[in-house]
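Omission of a single protein chain aside, the complex is shown with its protein chains in their original locations.
All chains are identified by letter, namely A and B, in their written order; residue positions are counted from 1 within each chain.
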Amino acid sequence: MEYAQATGLLGNVWLLVAIPLASAALLLLLGRRADRWGHWLGVLAPAASFVLGLVLFAQLSGLENKSVELSLWDFIDVFSFKVDFGLLYDPLSAIFVLLITGVGSLIHVYAVEYMRHDEGRRRFFGYFNLFVAAMLLLVLGNNYVMLYVGWEGVGLASYLLISFWYTRPAAATAGKKAFLMNRVGDAGFAIAIFAMFAALGTTQYDEVFNGVGALSSGLVLAIGLLLLLGACGKSGQFPLQAWLPDAMEGPTPVSALIHAATMVTAGVYLIARSNPVFSANETLQTVVVSIGALTLVIGCIIGCAKDDIKRVLAWSTVSQIGYMFLGVGLGGGAYALAIVHLLAHGFFKAGLFLGAGSVMHGMHDQTDIRRFGGLAKHMRITWATFGLGWLAIIGMFPFSGFFSKEPIIAAAFEREGWTAWLFGGAALLGAALTAFYMTRLFVLTFHGKPRWTEDIKHPHESPALMTIPLILLAVGSVGAGFLLSTSVPDWLTPVLPEHGEEAHGVLSHTVITILSLLVTVLGAGGAWLLFRNGTQEQEQPAGVLVTAARRNLYADSFNEWVFERPGIYLTRALVFLDNRGIDGLVNGLAAAVGGGSSRLRRTQTGFVRSYAMSILTGALVVTAAFVALQLGWLV
Amino acid sequence: MEGYLGSYATLGLLLLAGVLFFTAAFGANRVLRPSAPADPFGKREPYECGLDPVGGDWAQAQIRYYVYAYLYVLFAVESVFLFPWAVVFDRPGFGVTTVVEMAVFVAVLALGILYAWRKNVLRWS
Partner (left out) sequence: MEDLKAPSIDYAAVAPILILFGAACLGVVVEAFVPRRARHAVQLTLALLATLAGLVVVITQASTRVTTAVGALAIDGPAVFLQGAILVLALVSLLLMGERKLEPGGAFVPQAAITVGSEADERQAARAPGLTEVYPISLFAIAGMLLFVAANDLLTMFIALEVFSLPLYLLCALARRRRLLSQEAALKYFLLGSYASAFFLFGVALVYGFVGAVDLASIHTAAAESDRDPLLLYAGLALLSIGLLFKTAAVPFHVWTPDVYQGAPTPVTAFMAACTKVAAFGALLRVLYVGFNGLSWDFTPILGVVAVLTMIIGAVLAVTQTDIKRLLAYSSIANAGYLLVGVLASGERGLASTMFYLVAYGFSVLAAFAVVTLVRDADGEAGHLSRWAGLGRRSPLIAGLFTFILLAFAGIPLTSGFISKFAVFAAAMEGGQTWLVIAGVISSIVLAFPYLRVVVMMWLSDPSDATPTVSVPGVLTTAALAIGVAMTLLLGVAPSLLLDLTTGAAEFVQ
């Protein structure tokens, strides 16, 4: 793998990161002085990056070697440990830049209106721009350390934004939960970087990818699993999925941008970027596929049982990212399919979240779908755009989800033997369940009789600043899928493996297409029949599965029993040990140092004569030592 | 009495002679003097004749003397450098540069006097 040096216009790639970063710094440092105009600066920054991204994209597409590198300076240069502070602009990162800045700009515009009455709007935009900068750094870095810096940066921004309303205990707790669960993943990622450096002496992408072939398969497996742990943490995949739905405590634009469209897909980016590592070991790929399949089913099941509009969407995000993991795990041409789904998902999921925000805006921040109903008449634009997003996510022809999800299902069926049935079946089941719960969500929110709380008389449509981004994202939900699925795989070929010959799986492609449309229609139709007349306004007693799903399939309890309790006991044991053993030692040492210090202090009398004496003694000893050295008395 | 250290041997002999002479003189004194010395009035005063000292022994010197001494040292140092310079400055290879350099040197010292003058330290009152 060879990267060309960035020349000409492409030398300005760093500006993509620098613009939002500078804007974030300005917004956070200027303080209240920027309150009046700060949000517009906040919108301008990602928009400017987007325009620049378009220009650079055009520039890149004209090049022969589409991977250009820009070394800015040596980030770390200590003996053999060298880390380049450099950027890599190639088809993969270029397309991510457009997604992040494009969707990001729309959500920023939306947030201007959404956060209008919030005192912390300037702070919000500061964090938001910080996130954009970190996310761009994440996808633009040319080595794993840079990726890690961006990775931690988005983690920080996400933490700050989830607990943006830090006075609410739920928001503060959710922020901490996200932070801690991400730490688990990040620790894995960091160890993977250390291992890479230990084994290959570098963390540059090209050098790692060229060197990975020479490593033992056990080592590749270890590195890959650790990377995967990091990816699972960031992308809310099993077993680290529990933080993502709680993260919905943040403002809705945050959920849309960070926890739906971009940050949570960083795990997919990581695996796609590291495709030479993952392709080098078959066990590794199987693990990724299994995690993807398992998570997508878990997400769907829990999604069916939730009644909070944002939580349903959050679980659907978990499940859709499961599809992407499935894609990158399948390897070969499916890498590109996963990226296509990621991009399409970025559009329709952002649209859905913003639509949910618009609904909440009109309904006094109500999030319970059992208390909606019949909103279609009152919010035409939200209804229409949400509807298009809904059709896209359930994979209805000809909306974008169809073009991006169906190929992944087909690819799953191309695996060999019984695993084709297992993973393909899971993907089909997921499609059916997605259609079911998304239809439930849509119908309960917009159709049927109103079940509003008493304080709501006339739900109103949101202002233009919110609806315009909705419309633009809806256009993307409709058109993007076809466009992306036809052009992106070719565009990505230099980075990702090429799409091979049409493999013959256990079922033919046509059959799979028909099957997936069929289960979608069945799921959606079932939900329509069940919920067209509304639902109970309170939670009803339910069977085992539904109760389990309501409790997030006991993931939180699992975490509590498997990690938290033993963790607490371990901590207590350690504290005991620490108090008795280590602190004893440390305190003893500290006392010794303190005592020595007080004793030595007495030599500092303040009299020049004793100082001079001390100097003289020192001089005599030093001179005597030198003389003794020369005479050979010191060997 | 040869070599580099040889000349020190003479010095050593001289020192030895000095010590011997000192010991002999004081030894003779001790042997010859009366054993009960007289203690007349005034015997233990600092000075046996002249005026008695008055006041403390830490007399304060006028700070102005210090300034003048300082200015004198300034000129003394200046002339130490001026003399050898005056001998060589018109030889070939020295010329204008040397004159300018000495002018700078003198000017720097003159600066000190200028400063002292402006700060009124040259006025005695």
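Heads up, the rule we're going with is that a contact is a pair of C-beta atoms (placed from the backbone, for glycine too) under 8 Å apart; a residue touches a chain by one contact, two chains touch by 3 or more.
Fair warning: this is a prediction, and the values are worked out from it, not measured in the lab.
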{"item": "Residue among A:5, A:61 or A:617 that touches the chain left out of view", "value": "A:617"}
{"item": "For chain A, residues in touch with the removed chain", "value": "73-79, 85, 590, 593-594, 596-598, 600-601, 604, 606, 608, 610-612, 614-615, 617-619, 622-623, 625-627, 629-631, 634"}
{"item": "Chain B, residues in touch with the chain not shown (by the definition above)", "value": "88, 91, 93-94, 97-98, 108, 111-112, 114-115, 117-119"}
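Keep in mind that, in the parts below, only the chains that are shown with their structure count from here on.
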{"item": "Chain A and chain B, separation of their C-alpha mean positions in angstrom", "value": "84"}
